[in-house]
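One protein chain is absent from this view; the other protein chains keep their places.
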Amino acid sequence: MMKKKQSIIHSIAAAPHIFWSVLFIILPLLIVVYYAFTDGEGNFSFENILSLGEYAEIFGLSLELSVIATFVCLIIGYPLAMIIAKSKPKHQKIFLMLLMLPMWTNLLIRTYSIMAIFDDGGILNSLLGTTFHFIGTKGAVIFGMVYDFLPYMVLPIYTCVSKIDKHMWEAASDLGCSPTKVLTKVIIPLSMSGVISGVTMVLVPSISTFYISQKLGGGTFELIGDTIERQFVTGALNVGAAISLVMMILILISLSVMNKFSDSSDGGIIV
Amino acid sequence: MKKYLSGIYLTLIFGILYIPIITLIFFSFNSANSTAVFEGFSIKWYIELFNSPETFEALRNTLILAVLSSLIATVIGTAAAEGIYRMRNKLAKSAITSVTNIPMMNPDIVTGMSMMLFFVAVVAGISTVFELTYEDIGFFAMLIAHTTFCLPYVILSVLPRINELGNSLTEAAQDLGCTSMQAFFKVKLPNIMPGVISGMVMAFTMSLDDFVISYFVGSSNFQTLPLLIYSMTKKKVTPDMYALSAIIIVTVFLLLIISNFKTGKKIEGRRREARRK
Partner (left out) sequence: MKKTFFLIFILLLLVSSVFSCTVSEESDDGEEISGNTVTLNVYNWGEYISDGFDGSMDTNAAFEEYFNENLAKKYGFYVKVNYTTYATNEEMYQKIKSGAGSYDIVVPSDYMIQQMIQNDLLLPFDATTLSNFSNVNEKFKDSPYYDPDNMYSVPYTYGMMGVIYNSALVDEEDASEKSWGLLWNEKYSKKILQFNNLRDAFGSAMYYLGLDINSTDLSVWHTALDKLSEQKELVQGYVNDEIFNKMTTASAAVAPYFAGDFLTMAYQNEDLSFYYPKEGTNYFVDAMCIPRSSRNPEVAKEYINFMLSEEPAVANALYVGYASPNDLVVQNEDYIAGISELHEDAMDILYGQTPDEVNASYPYNPCYQSLDTLSMNDSVNTLWESLKTENSTELWVHVSCGVIVVGVLSLAIYNTAIRKWRSKDYRRRDREIAKAKKAK
């Protein structure tokens, strides 16, 4: 009796979201699908999908850069989340706000500031008297991605780590674990769901980012987000829709593979 | 030693995060109309800012939109996370979570474009019955679009908390006589609150910063700040936008310090009280 009542209430809990998703995610998505499978006149055609071979290289590059950026975010973000979670509760919220605060300025303005600092004739070079070339390289794009998406890695990991019982550390070390073992055998497995959320939240938007690569990459190469944007802006909606559809499917597949390998006991977070 | 190391690490990361912000504040005091060459100190961009009603209207629109959409996304998203956690049917569970991620996975421009086409179709449909134009639903279209792309961030930040928490606490509460509603609001919600708040902050931030989706979905009578700033790229972005960003950053920063000071005192007081007892 008890169980039944519970399940009704809790299935209602997801109802608004399901309703919202069907109306505002699935229906607009169907429009994308429609465009992907039609030509300019609205006739059914596979041409857009078949023409995607040309974009394999661009997609590969976007994937590579975003994988690297995600990894850098993880390497920087995990210790950061741990340090924040272990600091005084009073300080924790300050650190978290400080982490999000840069995002409250406009993306364009932030990017311009980064350019003003690192450009060939920028602040850094004129202060140091060097001719360090950074803006316009792939490294700069990765830097931009890490700069912009780091909070999305730290926040979910922090959320998980701060939930881990403090006694867990003590118990593990009492049972004879070295500090590294505590980390690898206890803390990291327990924070895995946060790591996976974080990886998703960084990887996915950085694959499809378009502004960062245009400005920090100096426009000498293109990422898939730039390509899609250009298709849409020049009115080639159908090809743009086809690229994004295929990209979406590829991301979904890779996320589900990632999820298979991760701790499946509390899986279901991503796919 | 360990403390020093973590201190150095924090300083380093936050230093890198804030150098561009400091640069931005620095250039907002530029006397020249440039965001790269500093000629002299001046507050003229701040004066210019306060003399332009367009900028303030854009700021107001941005704030209203960000507050409302992050609130709605937080409510729907938290409920959804709880619902997804309770779901028994694995297939339904994974279907819902995948659908949730779609707005995050799509490049913004695709989401924006598809939403725009969707709303145009909706307006066309409705206007056969009532008289309705895109302008009439402009704000709501924008609100719906922002809420939609904020939702995955809320869910992705709440769900891990709920998963970590498990069922035992709420079950214990129910055994002690709580209804399942009470158990959720009195026991579970306070425990997952950090996740809810960080989801809300993320949603707010996303909405505040969004350009592409607003661009396509927005109507002629509702311009947000990012739209205003991006449209300047035909010529160039003027330092008054830097001034506005500087004001926002410094205000939030001060608020943070003040509130922290106060709650710090409260915690101290509580501790003292506890000790006395």
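Each chain gets a letter, A and B, in the order it is written, and its residues are counted from 1.
Criterion: contacts are C-beta pairs under 8 Å (C-beta built on N, C-alpha and C of every residue); 3 or more make two chains touch, one makes a residue touch a chain.
Quick caveat: nothing in here was measured; it's all calculated off a predicted structure.
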item: Per the touch definition above, residue among A:97, A:164, A:177 or A:246 touching the missing chain; value: A:97
item: Residues of subunit B in contact with the chain not shown; value: 32-37, 39, 44, 48, 51-54, 56-57, 59-60, 63-64, 66-67, 116-117, 119-120, 123-124, 133-135, 193-194, 197, 200-201, 215-217, 219-221, 223, 227-228, 230-238, 252, 255-256, 259-260, 263
item: Residues of subunit A in contact with the chain not shown; value: 54, 57-58, 61, 63-65, 67-68, 71, 92-93, 96-97, 112, 115-116, 119-122, 133, 135-136, 138, 214-215, 218-222, 227, 230-236, 261-262
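The criterion applied here is as follows: only the chains that are shown with their structure count from here on.
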item: Between subunit A and subunit B, centroid-to-centroid distance (C-alpha), Å; value: 16
item: Complex contact set, residues of subunit A against subunit B; value: 2, 5-7, 9-18, 20-21, 24-29, 31-32, 76, 79-80, 83, 86, 90, 93-110, 112-117, 119, 122-123, 147, 150-152, 155-156, 158-160, 162-164, 190, 193-194, 197, 200-201, 204-205, 208-210, 224-225, 228-229, 232, 237, 240-241, 244, 247-248, 251-252, 255-256, 266, 268-271
item: Interface residues, subunit B side, partner subunit A - complex; value: 6, 9-10, 13-14, 16-21, 23-24, 27, 35-36, 76-77, 79-80, 82-84, 86-88, 90, 93-94, 96-111, 113-115, 117-118, 121, 144-145, 147-148, 151, 153, 155-157, 159-161, 163-165, 174, 180-181, 194-195, 198, 201-202, 205, 208-209, 211, 225-226, 229-230, 233, 237, 241-242, 245, 248-249, 252-253, 256, 260, 263-264, 267
